[in-house]
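Every protein chain except one is present and positioned as in the full complex.
To keep things simple, chains are lettered A, B, C and D as they appear, and every chain counts its residues starting from 1.
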Amino acid sequence: MQLARVIGDVVATHKDEHLTGMKLLVLQPLAADGAAFGRTLVAVDAVGAGVGETVFFVRGKEASFPFHPTWVPTDAGIVGIVDHWDLG
Amino acid sequence: MQLARVIGDVVATHKDEHLTGMKLLVLQPLAADGAAFGRTLVAVDAVGAGVGETVFFVRGKEASFPFHPTWVPTDAGIVGIVDHWDLG
Amino acid sequence: MQLARVIGDVVATHKDEHLTGMKLLVLQPLAADGAAFGRTLVAVDAVGAGVGETVFFVRGKEASFPFHPTWVPTDAGIVGIVDHWDLG
Amino acid sequence: MQLARVIGDVVATHKDEHLTGMKLLVLQPLAADGAAFGRTLVAVDAVGAGVGETVFFVRGKEASFPFHPTWVPTDAGIVGIVDHWDLG
Partner (left out) sequence: MQLARVIGDVVATHKDEHLTGMKLLVLQPLAADGAAFGRTLVAVDAVGAGVGETVFFVRGKEASFPFHPTWVPTDAGIVGIVDHWDLG
């Protein structure tokens, strides 16, 4: 999983039916020091995240697990909102 | 998922039988600012997209979900046509 | 999926039994402009491709779909021979 | 799998229910020479690892195998604590 900041959202009227009603958010992944790192992506939201929040997301088929047994065709999903992280 | 622009299509007479009749499009991924970012790829189309449109696509086995229960051997699929996206 | 040129083949006498009889080809991925792009890889061939041909291949577990129900341990498979592609 | 050093942990009160009680650790992947290499990530811990330890972790759906049959939505999981590694 990776840390990310929610930086936007996507509006898509015409999409796969299993994505209907899903919130599609634009994420900027973050490195452990909090800096933006790597390419932006679009993720479905499984936890009620919003723009400006720091989250962690999962890639791959695992992103559809929270919606099981629906086979949501997504490869990225927000699975937690980060309170804080600590480097030891 | 990633944002992308549809920039072309692929003609392949000889292909795996489960790809028969599938539209194969060439995509250029886009960063959140709309700029081309990363390598082009070939994706199957599940939503009726065409050259010139902005879409979002899914990577991995998830790309075959819209065609379930057919086991389409693809690792990239267009699952939505983007109306617009907003950076917050 | 990605476009690629078949540039060689691999001989491996000692391999996982489910790979027995499979043709193992070396691929050079191509960008949409036809230029070599990214690292070479080894793929199984599901469509009868040969050295010098332009193909498209799939990554991940999807590469074993054409051999279903055999669980071929491959993460890359050629699924089509490209006649041509067009950039719109 | 990759070698990594555990460099921190993540606190997330609000997360997918299947992640409840899971320890979420921040990892810095290591190259074979022990140097930091590549981007940091967040992994679930299946073996009782802690900050400062050297581990190896798995990416992808495989990261949820240790928790089978629970479908933990993670794409990275620590599956071993490294005693040492040797380059031959």
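As a convention for this text, a contact is a pair of C-beta atoms (placed from the backbone, for glycine too) under 8 Å apart; a residue touches a chain by one contact, two chains touch by 3 or more.
Owing to the predicted nature of the structure, the values given are computational and were not obtained by experimental measurement.
Trainee: Per the definition of touch given earlier, which of C:Met1, C:Ala43, C:Val58 or C:Val79 contacts the omitted chain?
Mentor: Reading the full complex, the residue touching the unseen chain is C:Ala43.
Trainee: When the complex is taken as a whole, what residues of chain C touch the one chain not shown?
Mentor: Residues of chain C in contact with the hidden chain: 6-16, 18-19, 24, 26, 28, 39-43, 51-52, 60-61, 63-64, 71-76.
Trainee: In the complete complex, which positions of chain D touch the hidden chain?
Mentor: 1-3, 29, 31-32, 37-38, 46-48, 56, 58-63, 65-66, 68, 77, 79-88
Heads up, the rule we're going with is that only the chains that are shown with their structure count from here on.
Trainee: Counting in whole Å, what is the centre-to-centre distance of chain B and chain D, each centre being its mean C-alpha position?
Mentor: Comparing mean C-alpha positions, chain D is 31 Å from chain B.
Trainee: Multi-chain contacts in chain B: which residues touch at least two other chains?
Mentor: Within chain B, residues 60-61, 63 contact more than one other chain.
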